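Remarks on the structure that follows.
Selected chains from the complex are presented in situ; the others are not included.
For reference, chains read A and B in written order, and residue numbers begin at 1 within each chain.
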Amino acid sequence: MYSKKIIEEFTNPKNVGIIEDADGVGEIGSTIDGDVITVYIKVDDDVLKDVKFKTFGCVVAISTSTMVTQLAKGKTVEEALAISNEDVQDALGGLPKGKDRCSGFALDALHKAIEDYRNKS
Amino acid sequence: MMDIMKRIYMDHSATTPVDPRVVDAMLPYFTEKFGNSSSLHSFGQEAAEALSMARGHVADSIGAREEEIIFTSGGTESDNLALQGVLSREPGKRQHIITSVLEHPAVLSTCDFLKSIGHDVTYVPVSSEGIVDVGDIERAIRDDTVIISIMHANNEIGTIQPIEEIAKIAKDNDVYLHTDAVQSVGKIPVDVDQLGVDMLSISSHKLHGPKGVGALYVREGTSLTPVIFGGGHESGLRPGTENIAGIVGFAKASSIAKERLGTDPARMGRLRDALIKKVFNTIDDVRLNGHATQRLPNNANLSFRHVEGESMLMLLDIAGIAVSTGSACSSRSQHASHVLDSIGLDPDYIHGSIRISLGRENTMDEVDYLAEALQETVAKLRQISSPVEC
């Protein structure tokens, strides 16, 4: 039921990790709900130079996390904020029905990280 | 990781492959002996005889009599017939049911429905090891209690409930006792008289028979109304042209399962225990859910901290191993298992649970392979998930 692309991203996720000196950190979810996504960003001259994540969660949570970080990396803050849930899903070849509950979480975490960065700067 | 071509199936609580001898037994009933058992001519009589033989075999496998077996379309329908069938005898009269928090949705949803039309339901809790307290059941009995429904063995954590003791309470209080034995029949000895139950549900596809067939054992003298209505098949309790091929297959599977009870449980128990030992030796922060000994010999339900079940399942699937998160029925939903909830499992663990349910064909090599794959899978997911760099 998962697209090839999702399985590929899920089994070989990019950008897994923590940025120790992140400029912004966004976390969403709780262990009780079964999904915790944390996105770390490093911003340089308004550009997301590095984006990393840690995700405790299901296949969709992990594959959207890695896709969001890949889409955001190298973009300006504004461009990153313009990434839509649809962009993420399209890049993953679509999500199976009934699995969209957590599809936006990774994006939310990115937004939170950007918010955190803006609040700090 | 060892390289294998063959896929390994370790999800026998979800469903089982049909035994080839069962398929052979079924085949003539599709194209040759295809009659409708209600027909008087020779085609019909062949079907009627097959039906009667099959009924005898299923009855035999649980120590019942032929007339006490009502064939249904599966475990879900059997559970519904038992519960709705007792409650519907007096339409409009408010009655009381006792069940447990750990039942299969086939019982729980039926109870929810019965509640919605005005009946009362008590859901007794279970211990942290997943066993009901017989005292709780006794205390829950009221004047208007008509039926107790407690499953024999749980589909997720494999715990076996003290049905014999509950039966004494049911008898003393003149209340019917139904047990959902879908997971236990074929895995451990099940005898309706020894258990002392009035009704017992079985599902063919859990014991290497075809899907879409099941039975409700109904002890002689039990008064029951049908849930679906039509021609007078199955003593009027379950109308509809009988699925002869399916029933013949179910009966064959029941007979084979009964024969194998002498060796299968011990063999599976050894594999299961070896698996648990390996997992505990190689992976940190893991728990075995359910009871240490009062459990099905083929079930291991394990929870891993900071790992999510579906992700584990998918990685194992990619490695060629089929296991389940909780029950098959809830795999698609995002809710944590109500069973794991009911035993009060730590939230750090509850989402990282998988159920391994062994079958006849599984080998020690496969168990070894699973243990290795589990180790890699958990490590990989923890590396992705853990909030601290590992």
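Note that in this section a residue touches a chain if its C-beta (ideal position, glycine included) is under 8 Å from a C-beta of that chain, and two chains touch if they have at least 3 such contacts.
If you're wondering where the values come from, they're calculated on a predicted model, not measured in any experiment.
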item: Subunit counts for every protein chain kind in the full complex; value: A x2, B x2
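The rule is short, and it goes like this: only the chains that are shown with their structure count from here on.
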item: Inter-chain centre distance, chain A versus chain B - centres from mean C-alpha coordinates, in Å; value: 40
item: Chain A-facing residues of chain B, complex; value: 306-311, 314-315, 318, 332, 334, 336, 347-348, 350-351, 383-389
item: In the complex, chain A residues that touch chain B; value: 2, 7, 10-11, 13, 16-18, 31-32, 34-36, 38, 54-59, 61-62, 98, 101-102
